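Of the protein chains in this complex, one is absent; all others appear in place.
We call the chains A, B and C, going by the order they appear; numbering starts again at 1 in every chain.
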Amino acid sequence: MGFNMRERIRAAGHDVVGFDRDPDVTDAASLAEMVERLAAPRLVWIMVPAGDPTRRTVAELGELLSAGDLVIDGGNSRFTDDTHNAELLAGRKIGYLDCGVSGGVWGRENGYALMVGGAADDVERAMPVFDALRPEGPREEGFAHAGAVGAGHYAKMIHNGIEYGLMQAYAEGFELLEAADVIKDVPAVIKAWQRGTVVRSWLLDLLVRALDHDPELDDLRGYVDDSGEGRWTVEEAINLAVPAPVISAALFSRFRSRQDDSPAMRAVASLRNQFGGHAVHQAGPTSGSGSTQG
Amino acid sequence: MGFNMRERIRAAGHDVVGFDRDPDVTDAASLAEMVERLAAPRLVWIMVPAGDPTRRTVAELGELLSAGDLVIDGGNSRFTDDTHNAELLAGRKIGYLDCGVSGGVWGRENGYALMVGGAADDVERAMPVFDALRPEGPREEGFAHAGAVGAGHYAKMIHNGIEYGLMQAYAEGFELLEAADVIKDVPAVIKAWQRGTVVRSWLLDLLVRALDHDPELDDLRGYVDDSGEGRWTVEEAINLAVPAPVISAALFSRFRSRQDDSPAMRAVASLRNQFGGHAVHQAGPTSGSGSTQG
Amino acid sequence: MGFNMRERIRAAGHDVVGFDRDPDVTDAASLAEMVERLAAPRLVWIMVPAGDPTRRTVAELGELLSAGDLVIDGGNSRFTDDTHNAELLAGRKIGYLDCGVSGGVWGRENGYALMVGGAADDVERAMPVFDALRPEGPREEGFAHAGAVGAGHYAKMIHNGIEYGLMQAYAEGFELLEAADVIKDVPAVIKAWQRGTVVRSWLLDLLVRALDHDPELDDLRGYVDDSGEGRWTVEEAINLAVPAPVISAALFSRFRSRQDDSPAMRAVASLRNQFGGHAVHQAGPTSGSGSTQG
Partner (left out) sequence: MGFNMRERIRAAGHDVVGFDRDPDVTDAASLAEMVERLAAPRLVWIMVPAGDPTRRTVAELGELLSAGDLVIDGGNSRFTDDTHNAELLAGRKIGYLDCGVSGGVWGRENGYALMVGGAADDVERAMPVFDALRPEGPREEGFAHAGAVGAGHYAKMIHNGIEYGLMQAYAEGFELLEAADVIKDVPAVIKAWQRGTVVRSWLLDLLVRALDHDPELDDLRGYVDDSGEGRWTVEEAINLAVPAPVISAALFSRFRSRQDDSPAMRAVASLRNQFGGHAVHQAGPTSGSGSTQG
């Protein structure tokens, strides 16, 4: 993603020196060399995995950069990390912005939506880069200064939580269409939702695209990973005492998708067997008999 | 279950003539013979599967019985069937009660809890049988006249809906204990909840019993059937616009437990692959690479 | 909506005779006059409330129309009604199509997405009207022949079920943004999601529009009606044993939104008070003290 973003910024006429551990794509041999090759005041965009890698990179940059430089964390960091990063750099008079980025593999072509947290003057200084990265069209439709440090990653976290709910809603609808005898052409129905309907969206377009390649989506398994923001969203809902039944249901459906067998449902099966003599499915194959209630 | 109930009523000193299609357990060769061998006014207890079998039996009894007789449907009929059954019999001056029965395979020994719908004088007439069937102790702790025709099965339906929620709650707790490294002895923890805790219950006792035989519950699979009342409960919640997040979550967990692979989660996996280049698990084996968000 | 559709069909160059009970908008004084003024073979589009009004209109048209005519139910009928309607008309050699329509108040301008169930030759005959109603662009992106009779309303029902889930996902995200201290400008964040993000959609555009008028959405109350399709979707999920945790959570959230006080939560409050001495909020005002667990 960092690679694509560099290309987009360069295409807008800016000089960019990139550092990546992969020698095939990097412009500089080290973070230090990268810093050296940039004229002050520098603007450094971090795009590495959330957590330790980002924290380590911020710390290293704190050693290398000078007062007046500006660091932007454009990765998927948890918003609670940003305060710490900002304070660390502030001690050396280095500015800090956090920037949530949405756009995935399509961003190089379509532009990246940006949600930014930090001080207004830092945001102002970085605006040429933000303008290079964001989609065509009115700035405010693909860019927001959401608040102080942390607000950008917070906004991106919520964006992703919503995304979980949206995908699960389409997914349940897909399964209900698949399961109905009366529907003869599921992909045609979903394709017909692309114009004029209430449910039209970019995700719907992608679903149509996926169905074009695989009309019953049976080339793949219903196994879904998660990369953290959905969990953080639900944890934040808990912290704030905000009901989040849909986002949490979407998250738990992912967890369930990764289980071959459910320990919880083994407990339910064993209880039904205990009180009702209900048949259980043995751990090997087979089934049983019986049943009265439950 | 009908067999066990007959035995319990007989043990209380009542004459019972049972009819069952199984010649090994029946007392009469046909429903007609059964009716013939009973002196009027008769009390006939129906204990057959819900739906058509019960409706057919009620219709047949309508032909065979006389004015002043009383029919009790003790099966798991949907409460909406009761009005029809009662009207059919009322046309012939035959009384009708619906009776929800809880107790499962333990009822013969412990007694059956009874929830009854119908006219007060019909309930009064049948009370000796209800008293024979219900558990020891104060009548009102194992028997209720819940309302007019349908109320008994309605109450039983809700009882079962609650049961779904209770079982799922214990089941989630079981899985959370199993998943935690810090817990060394899951069965010991659950056994220790039997006295003094807020969560003690008969279902908990049954879970302890199941764990005594199979401490990790891995002799069986997490595959859970449902026999209708949970579905009806959620449908009734929808009819009445009553939020039922827990009972419905328990029901959907059962549905999910019976799927080898989830079509919905295939849709989510395909969407993540489309927008983020996230790896998918192929329908055969394997996994992939990549990932940026979601 | 019927009015807007008439205008759109007329604008495409078709003759339309509309009947409405409102004398200000109707073209004919009665359904009979409307039929009389149309040359056979006629195509009659029904756009009246689901349930009895639609069933009565179909029955009346069965009396008025001739063999070879074609009726299209474009209302929000439950798909299970369609078979009955089709059979009634088939007895008189009148064709029947069911057509789910999406587009709301925006349809006159944007066109209406159409999901149709019925026989292929009936669909073919009605295609000029469908083409007049559907949005600009490739036909298959705003029109689908989904299957046999019932398939159109089934597809529309699922469309609406998905819509419930999508709206609830955005809504939870909105509340989580509102609740966070770090976010200073909620409308700006949501507006910035319109381009380049994974969550961009027409519903998101509408949310932006709503926030333009009322940045905290506090001119209205969080009271949400439902018009049936969401309930039917969850009932169908139950019929088909398809897990639908997100769509049902969205439905239940609407039910809850219409309650001033929750009887269920009164039960939970009373239980906590019983076992833990936890304070309860009296039905009038005030609160209390205490607490140990739960």
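Criterion: a contact is a pair of C-beta atoms (placed from the backbone, for glycine too) under 8 Å apart; a residue touches a chain by one contact, two chains touch by 3 or more.
Just so we're clear, the structure is a prediction, and the values are computed from it rather than from any experiment.
For the options A:Arg6, A:Arg78 or A:Arg256, the residue in contact with the chain missing from this view is A:Arg256.
The chain omitted from view is touched by exactly one of C:Asp69, C:Asp82, C:Glu163 or C:Glu236, namely C:Glu163. Among C:Ser30, C:Ser66, C:Asn239 or C:Gln274, the one in contact with the hidden chain is C:Gln274. One chain is missing from the display, and on chain B it is touched by residues 79, 102-104, 107, 110-115, 117, 134-137, 140-148, 150-151, 154-155, 158-166, 168-170, 172-173, 175-177, 179-180, 182-185, 188-189, 191-204, 233, 236-237, 240, 242-247, 249-250, 252-253.
Interface residues of chain A with the unshown chain, by the touch rule above, are 198, 231, 234-235, 237-238, 241-245, 248-249, 251-253, 255-256, 258-259, 262, 264, 275, 293-294. In the full complex, chain C touches the hidden chain at residues 1, 76, 102, 104-106, 160, 163-164, 167-168, 170-172, 174-175, 178-179, 202-203, 206-207, 209-210, 214, 217-227, 229-230, 245, 249, 253-254, 256-257, 261-283, 291-294.
To be clear about the criterion, only the chains that are shown with their structure count from here on.
One copy, chain A, sits rotated relative to the other, chain B; on C-alpha atoms the angle is 180 degrees to the nearest 5.
Ranked by how close its mean Cα position lies to the mean of all protein Cα atoms, the top chain is C. When every chain is reduced to the mean of its CA atoms, the largest separation from chain A belongs to B.
Residue numbering shows that chain A and chain C use the same positions for more than half of their mutual interface. Chain C has its Cα centroid 35 Å from the Cα centroid of chain B.
Centre to centre, using the average C-alpha position, chain A and chain B are separated by 43 Å. In chain C, the positions touching at least two other chains are 198, 237, 242-245, 249, 252-253.
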